[in-house]
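Removed from the display is one protein chain of the complex; every other protein chain stays in position.
Right after this comes chain A.
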Amino acid sequence: MRFAAAITEPTRTPDFQANAKGKLPTRRQTIKRMLAAAALLTTTALTGIGFGAAPAQAEDEIRIGVIYPLTGAAASTGVELKAAAELAAAIINKEIPAPPGLVAGIGLPHLHGAKIKLIFGDHQGNPQVGATEAERLITSEKVVALTGAYFSNVTATASQVAERYGVPFLNGESSSASLTQRKFKWFFRTTPHDDLFVGNFFTFLHDMEKKTGDKLRTVALFNENTLWGNETTKLQVKLAEEQGFTISEKILYPAKTTQMTSEVQRIKAAAPAVIMQSSYLGDAILSMKTYKELGFSPKMLLANDAGFNDSEFLKTMGKDGEFVISREVWALDQAERNPLIKQVNDLMHQRSGVNFNGNSARAFTGIAVLADALDRAGSTKPDAIREALQKTDIPASGLIMPWKGVKFDANGQNELGQGIIVQVQGGQYVTVWPFDVATKPVVYPMPAWDGR
C-alpha cells in the first residue's frame, strides 16, 4: 500500500498541515511535490516489479516459471491448474511419497537431488499480460523453463517471448492447432490439439461401424456460431468429405439463443444417424430439452466437450442427460483402470479437496514431463533442456493421461496424445473409447425418449 500513501500524501497531508500552520508552500513547491510524488510512484513500482530481481536462491534450486489465469473470468480454472502444478512439484521434490511408475524425474537424481521451485505469474486471460509475465519470469526471476498458459492466445504471446530469449516453453493445456504450426524451436506441447480431437470423432464412428455393423454415414452438424463452432464446423466438413461421410444438415446457431425449435425440426427432417454438436452450457441444455419435446432421438448424439461436460449439465438435465456421448481429454473413471491415476488423484484430493479434471490433469502432466526432461538433461542450460525434451519418450504407463505416451515431433507437438470419448451412464461420465482405455461399453443406439 505504499503507493496509496504516495497519492494522498503530497496533495493532502503536507499541504493541509502547512495550511494550518499558516506557512503556505509556493506554487513551485507544490509542483515539486507533485513531481516527487510521481517519481516516488514510479520508483516504488520499479522496485516492486524488480522485487525478485536478484533473489537469494539456493545453489540446488531450479526455478520454473508457471503462467496461469489466476484472476479474471477463468480464475477458478487457474487456481485448479496451480494446485495441480504444485502437487507435481511436491512429488518431484519428494515432499510426498511418489506413486510408483510415475515418470516425472522424481528426486532429480541427475541434478544431484536439486529441488524445483515454481514461480507463478498471473496473465488474467490477457495475451499482453502473458507476454509481460513471461519476460519478467525469464529476465527477473531467472527461470530455466516456462510452462502454461491454458488460454491459447496467451500461450501464443508468452511462447513468443520464450522463443526470443531461447528458453524452453512447455505447454500442457492449450488446444489451438496453430500453436505448433509456427515451427518454433523452443515450444513443446503435450496435449493433443483441436484438429486431432475433431479427427477422433470420425475415427470413433469408423470404430463403431466395425463394432456394430451399422452404417453411421449421415451426419448433422449442429454448432454454435462463434470462433470455436465455426472452426469445428470447417474441420468437420473437410474430414467428412475425406472420409466418406455425408453432411445431411449443417446448422450454426447463436449460443445465446432462447429457442431452438426450428433448428431441431430441420435436423429431425434430415434424419441423420449422428448429430455432431458443439455447444456451451445454456444452449446444450436447451437443445436437449428441445430434442425431448419434439421426440427426436438420433442413433447417436456426439458432443464436442464444453457445455455437455460442464458439471452443471447433468445437475440440470438429470436423467434426460443420459446416453449423451462427448469427447473429453480425461475422465475420473480412468482411475478404475489405471492404479497410477487413482494414486495421483488421491494425493490431489488429500491436498486440495478436489479430484482431477481434464485441465488440471494436463497441467500436472506438463510439469511432470518438464521435470523428466530436466533430470535427463542433467543441466539447467536451455540447450540441454531442449535437447532432452526432444528426446522425451514416456510410455503410457508412466502418465496419468489416457494417451499412448509422450514423444514430440519436429514441431514440438506430442504425437502420442489422444482424446477420449465418454458417455453419460448412470449419472456419470464413463470412458467408452478408445476401446483399449474404455471402462464401459457404449450404449448404442441412444434409446428413444419414450423407451427410457
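Note that in this section a contact is a pair of C-beta atoms (placed from the backbone, for glycine too) under 8 Å apart; a residue touches a chain by one contact, two chains touch by 3 or more; residues count from 1.
Criterion: contacts and distances are computed from a predicted model.
The subunit not displayed here is recorded in UniProt as "Amino acid/amide ABC transporter membrane protein 2, HAAT family", chosen from "Na(+) H(+) antiporter subunit C", "Acyl-CoA dehydrogenase", "Amino acid/amide ABC transporter membrane protein 2, HAAT family" or "Cytochrome c oxidase subunit 3". Contact with the undisplayed chain is limited, among A:231, A:263, A:336 or A:415, to A:231.
Contact with the chain not shown here comes from a single listed residue; of A:93, A:147 or A:176, that residue is A:176.
When the omitted chain is restored, the residue from A:147, A:160 or A:414 that touches it is A:160. Residues 1, 3-4, 7-8, 11-12, 15, 19, 24-27, 30-31, 34, 38, 41-42, 44-46, 48-51, 53, 68, 70-72, 75, 78-79, 82, 119-122, 124, 126-129, 131-132, 135-136, 139-140, 153, 156-157, 160, 163-164, 176, 178, 182, 225-228, 230-231 of chain A touch the missing chain (whole complex, contact as defined above).
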